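The other protein chains are all here in position, but one chain of the complex has been omitted.
Labels for the chains are A, B, C, D and E, by order of writing; each one numbers its residues from 1.
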């Protein structure tokens, strides 16, 4: 539920409005639900509101974990293959 | 001014509504402005109201007068023509 | 169509034409003012002028309620129509009449005003019943003929407790207008209006009777013949007028006996008197302010009076400058004497009310009258 | 599309698939309830189930706000929309949901109701500003994610003095629903729901944080992994759940760390708390009445509460009799176990909300899931 | 989907936005309602476009948008009218119509049962005319952005060799004929207009004229002008011809056929029958010498039974239409100004 998409803040329009970009698309969103939004932040956009900031660090870490899970699996697979060979 | 057409009352619908006919056309009109409207009467219809009854007798008399005016004119003409001949 | 077709008969027309030719004195000119647009329309629509001698001239009068409505009142109607929540109801005739800056009701409608054409005041009441959350204003125009249905509607609205219905009342009276015309000094530079007699109102008279014209006929020594609107009625009345003129008489005669009586329709008169009362003065296009020439809604019925229910802003209403409607309505000029006639001003792009109303003199000249001789005399046109 | 595309990467998916295959014990079955329709959608849209072993099964939960709205509330919305003078504003998702006798908002609109789809509560406010003579009702649905924008709109309306705006509030809460499901006795004749773990809400949790799920995980001994909505998020969370299950743990873990924190969005929580308060109980389709599971507008903002501003008539709301939505929302049945699925009930002619919402389990099965193996294995389909 | 399994919603439902969305609801509507009733081998191809053979020669093509209110009127409805209107435009160029297309613009909320009545009527009109509807299109607009149903039809036909009919071909000396009484369609419509309602037995004359035209052309291939006096009526059509041909026209009022009820309705409403619309009548201009033969041919056809010679083309630098009145005078017959509205003065 709750379709929400991360988009980058490209300008702050007022106290509680900002423009976000997703590729070439720019859209005005309300930032009434967030404190301290800054240009360059990634925010999660839902029904025209920025709902939460996205942590770029955590995003990279998650991707890293996924890759590692795979690596581990592949290594085990290889080992198993070798062992079986 | 004041487009108004004589039409025949074909039925009385209520205290102040009647249906009039003009050829095959039937239309509901208000009779609020007239006393004693009866089926068969000719009434002058203006903006959906019967405005006045039409006297059939007077209508015939008028047509008669017109025809006579003509006749007189024609007779005079003929006399003039004869006189001139 | 009984009592219609008979009065358009071509054979009788020939007979009357001969009688008129015989009666008219070839050594004098007869200027007959047809007060009503209905006469104007009949004259042009049937080609009556083709059947009378050249020295019998019809002069068009102010008897077209659309034409005599001053521009300011039309502008007020446009303003009312554009008010939030208002539905303006009106007879079809008013839709295309140009107001200030050519703004007509049809243009206001195109801008979003809710304007509905009605055929009867009964339809206007129905619009009000069907749209109780809206304000329904009936834009009432017309002479004594059209006034009683307006009065009936107000009585009905009160009886039904319809609280969203009101009338923008512009009803005017014929006898004061006739008196005004024969009495009016000509404007600077105008040649005076010479009128030898009047074709008097037919359907107006069915309501008010013919007695009200007697003072004018007597005091200004002008014969008046109450004339029906069919072309034979016009011709017979022409004959009757020429006779009075030739005989030096000036009384009110009634050609339209099949409908008009001396006293008119008393019930209609009473209903009107119950709901409406005289205005001290009212502006007519062409005639200016004419005392006691119009009706307004009585105080008892103020709730149904759009002029009390709404405020309209004061405005600088303006007619097109060179439009000669005012002079035409006084019978002083002919449409063809207007510089705009047929060039700038046509029925498709009218500059004045006289070019819109089917009873307007300019519209009648343009639509039925202009240049037809050339076509009829062309090779191949033989009947 | 940064932070979107990366989480849909096919190569990483292959790696995670291998890790899951490796982690899953081939001798046991894993029933994982994805609480949210967002997960259901991702699983079907990207074909996640094609990438996990057959003994890892996704069970669809009640996390679709469109699906869990009881028919009576929808019927009430239709009634509101049909009231004279009302403009009902709503998110696009609600338009085609069938109410009693299949009457949806889109049909009410075809009957003349003024219903406007909005993308945001900001648009609903704009409709109210632009139509001050009308009553503008915002039909608010959604979980904790969608609630704060509704609260903001009410605060704005009050600040602006907008007197023609109100909210028909149907916001519901996820933690009570999760507790209800693991706690609920099965209906007579139903096989009990066996759930080994939960894919926990992602965007709901961005607002409320992940702490609120701890009691359920602890008390009912079910592992919960807060899972993002991209397909790699679902797969990684699946892996994390399998690990907890294999290890016999049952705690709340957070896969969606890039957005969700333990405490969530405090500012959003405060705004919601200022405007809305707990309802003692609220009906959910499938779950019945669940205590403390929904929000209503506080008395202070009663002027903006459509339930106080309008009266709706009591009604006998009825779902289609054989529709299995309730059982599906409890995770007890699959769409394919509904007799109507794909015959009487299709997305073009939906019998229940689960076939309308793009996050409904029936719609997901039908739109993305059915019979695709046959086509893919046809001659000529080789990649 | 075959006609047999048409869902019951077509009998009780309304058009909603999904019927125009391009999805299965629209496909069902098209198959279940339009194709079902308008069935013919070319339409059944199921293309967005129709493919068919034509005889060699010049092609005639025309279109008309139909926006009539009320949709159902005495003597027809928008469905039959939309077939007749375009067929007549093709026939007025001398063409033999071959095929029609139809574009529907439906207003959200319009009853599907009424839509079906209209499509059935359209199908019947096409069948009777012997001209198939070969391709179509359907759009749905939101409530309040349409008026029930608008139908725009287009048609093609072939022009027989040696025929050259054009509104600019009128020449002085030629005769002006009309195929029957005027004003029936407009009066039938007005009789059902809200606020005007009156009772009458007048039916719209809506009819396809290409059969009549084919017989006229067979008898007199050299017909100069054909025209269907639709909006604006006889008066406007003659003014258009006078304008296009650079000639004048003289009419004889007494020779113009008008049904008594049409005349009566016009009197009541303050209209002139010369300006009232027709949908199954034609004006024909031909050499004076051919007029008797043409009148004979026309009167032998059911759609020309009351055909009459109503005037003549004359030389006139102002391209005016003038009429000798039955009263014995004369009047100009001008173009229609604006719309013709019922009036009180």
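Criterion: a residue touches a chain if its C-beta (ideal position, glycine included) is under 8 Å from a C-beta of that chain, and two chains touch if they have at least 3 such contacts.
None of these values were measured; they are calculated from a predicted model.
The complex has one chain that is not drawn here; which of the drawn chains does it touch?
A, C, D, E
Just one of E:159, E:223 or E:238 touches the chain that is missing; which is it?
E:159
Of E:76, E:109, E:146 or E:328, which residue touches the hidden chain?
Checking the options E:76, E:109, E:146 or E:328, the one contacting the hidden chain is E:146.
Which of these touches the unseen chain: C:160, C:190, C:348 or C:373?
C:348
In the whole complex, not just what's shown, which of E:90, E:223, E:247 or E:285 touches the removed chain?
Selected residue, touching the omitted chain: E:90.
Of the residues listed, E:109, E:167 or E:304, which one is in contact with the missing chain?
Per the contact definition at the top, the residue touching the missing chain is E:167.
Which listed residue (E:14, E:99, E:181 or E:206) would be found touching the missing chain in the intact complex?
Missing-chain contact among the listed residues: E:99.
What does the interface between chain D and the hidden chain look like in terms of residue numbers?
Counting over the whole complex, chain D touches the hidden chain at residues 1, 4, 8-10, 13-14, 17, 37-38, 44-51, 64-66, 91-93, 95-96, 106, 116-120, 123, 126, 142, 146, 231, 346-348, 357-359, 366-372, 374-376, 378-381, 383.
Counting contacts across the full complex, list the positions on chain A that touch the omitted chain.
1-3, 5, 7, 22-27, 45-47
Applying the definition given at the start, please give the residues of chain E touching the unseen chain.
Against the missing chain, chain E presents residues 17-18, 20-27, 45-54, 56-67, 89-90, 92-93, 95, 99, 101-105, 134-139, 141-142, 144-147, 150, 152, 154, 156-157, 159, 166-168, 227-228, 230-233, 236, 240, 244, 277, 335-340.
In this section, only the chains that are shown with their structure count from here on.
Can you tell me the least number of steps between chain B and chain D, where a step is a move to a chain it touches?
Graph distance in the chain contact network comes out at 2.
Which neighbours do chain B and chain C have in common?
Common neighbours, chain B/chain C: E.
If each step moves to a chain the current one touches, what is the fewest number of steps from chain A to chain E?
2
Per the definition at the top, count C-beta pairs in contact and tell me whether C-E or B-E has more.
Higher C-beta contact count between the two pairs: C-E.
Which chain is in the middle, if each chain's centre is the mean of its C-alpha atoms?
Looking at where each chain's C-alpha mean falls, the closest to the middle is E.
Please identify the chain with the largest separation between its CA centroid and the CA centroid of chain D.
B
Going by average Cα coordinates, which chain is farthest removed from chain A?
B
Report, in whole Å, the distance between the mean C-alpha point of chain A and the mean C-alpha point of chain D.
From the centre of chain A to the centre of chain D is 21 Å.
How many angstrom between the C-alpha centroids of chain E and chain D?
Those two chain centres are 55 Å apart.
Considering chain B alone, which of its residues make contact with at least two other chains?
Residue numbers touching two or more other chains: 1-3, 5, 22-23, 46-47.
Two-or-more-chain contact residues of chain C, please, as numbers and ranges.
Only 1, 4, 14, 37-38, 64-65, 91, 119-120, 123, 142, 146, 359 qualify.
Go ahead and list every pair of chains that touch.
A-D, B-C, B-E, C-D, C-E, D-E
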